[in-house]
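These notes are about the structure you will find just below.
A selection of the complex's chains, in situ.
Chain nomenclature is as follows: A and B, assigned in order of appearance, with residue numbering initiated at 1 for each chain independently.
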Amino acid sequence: MTTTMIDLINELWFLRRDIVSDGFDQALHRLAEEVPMRIYAYPSGEPCWTWRVPEKWTCHAAYLETLDGRRLLDYADHPLHAVSYSLPFEGEVSREELLRHLHVHPHQPEAIPFVFKYYVRDWGLCASQVLRDSLTEAAYRVVIRTSFEPGTLKVGEVIIPGESQRSFMLVTHLCHPAMANDDLSGVVVGLDVARELLAGPPRRFTYRMLILPETIGSVAYLSHNEQLIPDMYGGLFLEMLGNDAPHALQGSFQPDSQADRCFKSCFSSLDPTGYTGAYRTIIDNDERQFNAPGVRVPMLSLSRVEAPKSTGRPPYPEYHSSLDTPAIVSAARLEASKKIVLELIDAWERNQYVVNNFKGEVFASGYGIWIDYHINPQGHRRLFEIMERCDGERTVADIALELGLPFHSVWEVVALLQDKNLVWLNPLPQPTAPAR
Amino acid sequence: MTTTMIDLINELWFLRRDIVSDGFDQALHRLAEEVPMRIYAYPSGEPCWTWRVPEKWTCHAAYLETLDGRRLLDYADHPLHAVSYSLPFEGEVSREELLRHLHVHPHQPEAIPFVFKYYVRDWGLCASQVLRDSLTEAAYRVVIRTSFEPGTLKVGEVIIPGESQRSFMLVTHLCHPAMANDDLSGVVVGLDVARELLAGPPRRFTYRMLILPETIGSVAYLSHNEQLIPDMYGGLFLEMLGNDAPHALQGSFQPDSQADRCFKSCFSSLDPTGYTGAYRTIIDNDERQFNAPGVRVPMLSLSRVEAPKSTGRPPYPEYHSSLDTPAIVSAARLEASKKIVLELIDAWERNQYVVNNFKGEVFASGYGIWIDYHINPQGHRRLFEIMERCDGERTVADIALELGLPFHSVWEVVALLQDKNLVWLNPLPQPTAPAR
């Protein structure tokens, strides 16, 4: 009995999923009902490489009132009204003082912004620009009742065991309270991909799908699972997959990695309207921890970012605001993104070194793979261009990029050759040319 | 007593040199009178990697008649009238049925085309477009009396032993019946080159000149001589060397091989009107088998292709037609091509790593190699630019390509330095810089 992606979003989006919080735990436990999940708990204060796990944060109440008691905004109405990890504060403040602590959205005058102060602490409230503009009195009353206490940071891990320990990471974050596209859409797509992989036959790679609070969650997981890192051969971060925009594929820090080569050679046939960008040029997320020094897992990222980082504009209009609700997320787009992730994984599984059992050119007509060049000159040429690169030194993706062909066109030929026992696939290079 | 290249063409061109046939054998044996030749015979059915040697094919008679006995075309008049390896067929056929089996040339309305069906078999006749257009009767009588029987595929090999087992391959094919430029011109140039090499002093490399039926001949030879492949350091395929066009040099699959570097750095000074192209961009022939996976001999190709493959036009107007006769081949052009092949081979022999006996800059005036920069500034600069690259890590061709100079200009300086005992030549890199 599985819940659909869109239903999960509708159910969980409004929870107060701050990085270490009851809301986060509640959401994660709900997701764990949908798929077998291991949940790691790292206590507050626990060292994680150069970091430490923060305290659990709870906002008991937060509101702004006029001095005569008219309530202007209330955390009870919307979790974004309090800065995430705001210090507690209670008292009368001058209008000037208030404005220094009252955050608004830079682009959306009607929306409450998402603001967090995890490490550079302060007290703060969030409001729409419209409300802020209406504040003309000399002083206001602020109430922020928050508590910081020892807790545990949670990371959910869905393992899909494969034929080997070599693994591929799917990473999502869950810590954006009361928003839907960023970040819940990536979580549910990752979850559904995991459900699909679990239901299917074993793959060559072990897959690990992670659900965690951004940055500190990845650092906590990696620093407590260092022994797994050398087996991580690639990864994909998932986020912002419900909004109405084409897909964006961001490369890893190592643009020549097989993960990059494989996904880039697939991508344009999976979403012809999509675009690609180099590492750190589209959007930054947890892939940064995986690509970082001492870790160096080639992790790409898939999103529907409309305006890449380099434009200076927000990734999509409702980004980090109270307008990021299920209304901007469509079930069809989630399905389409899930399909693309599954196809990327299929390609990743197939992307091995193509080793020739043959020498010389293959007797194509004898093997029933002849393409008459009078009838299909391009097909004939492609067949031979692919066959002559099956030499144990090139992966499927290498051949695709060398020939400027989509991964899937090369795969079709390679699969045919494999079927005829003319080639076999190997995870490592296996050169067949005579040493000279 | 040697026969000239052009006389050999005149003598042999009209023979029915189908891939496994009495005509092929007759031509090859005649050529074996001109030079010491080993002839390999591979029986029909013999496995050759993914291929098998085909049966011997003989056309006893083939003609087309009107139902009232008027003969419209006859194999006795021209061997191209029958599709090479046509199945036998005898009977009355409707005009429609006939046209499906009657091949014409796509560009030359007056010419009989060269058509072959070695592996995808069918019966067929060939005629001029003009004749075909005149066929207006409702039915015709076809007679094709061919036989398929066990025979032996022949490969001729002329060996010019060198100082080492390392070898260089010269490859030509002989299987184009009743045509002159394609393919006999390449055969006679290769043969004359072989005669010249045999008459000269021993070279560093062993040379092997092959005469064979296209594709299957190369596969048969290579698959039965696998132990020779690791010693094959380079090769050159020869074809279409008699027609009136500049030379075309096609690179190998490994454009950075020393064979490619050497020939490319020579070529423009050997035929200033010539042009070069990457692997598979000018014309495809037996170099494909040598460059293929598991073999990977860097084999270039020299021809006088007018219109490279990429243009979509035929290599030269008379290509694969009854117009490809000795009339389009000139003795002077064959000589010019032979000269170029010999000069390429000279460069290949010289193209070793240049190892410095000296350290620092050479005391040029002390060695009598000073070029006054007031008198010849470019010569002075070139001398020093070449000398400072004589470091045991670069071949003559490497230096030439690095400096954008013709091979021969670099060789002149290197030969002078060698003469003064300032450098020596080594087949392998021999770095002289201190390890740091």
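The working rule: contacts are C-beta pairs under 8 Å (C-beta built on N, C-alpha and C of every residue); 3 or more make two chains touch, one makes a residue touch a chain.
Just so we're clear, the structure is a prediction, and the values are computed from it rather than from any experiment.
Q: So we've got 2 copies placed here, but how many does the whole thing have in this file?
A: Across the complete structure, the repeated chain appears 3 times.
Simple rule for what comes next: only the chains that are shown with their structure count from here on.
Q: Using CA atom averages as chain centres, what separation in Å is found between subunit A and subunit B?
A: Comparing mean C-alpha positions, subunit B is 55 Å from subunit A.
Q: Where on subunit B does subunit A make contact in their complex?
A: Those in contact with subunit A are residues 49-52, 119-120, 215, 218-219, 222-223, 226, 229-233, 253, 280, 288-289, 291-296.
Q: Provide the residue numbers of subunit A that touch subunit B in the complex, in ascending order.
A: It is residues 356, 358-363, 365-367, 370, 372, 384-385, 387-392, 422, 432-436 of subunit A that touch subunit B.
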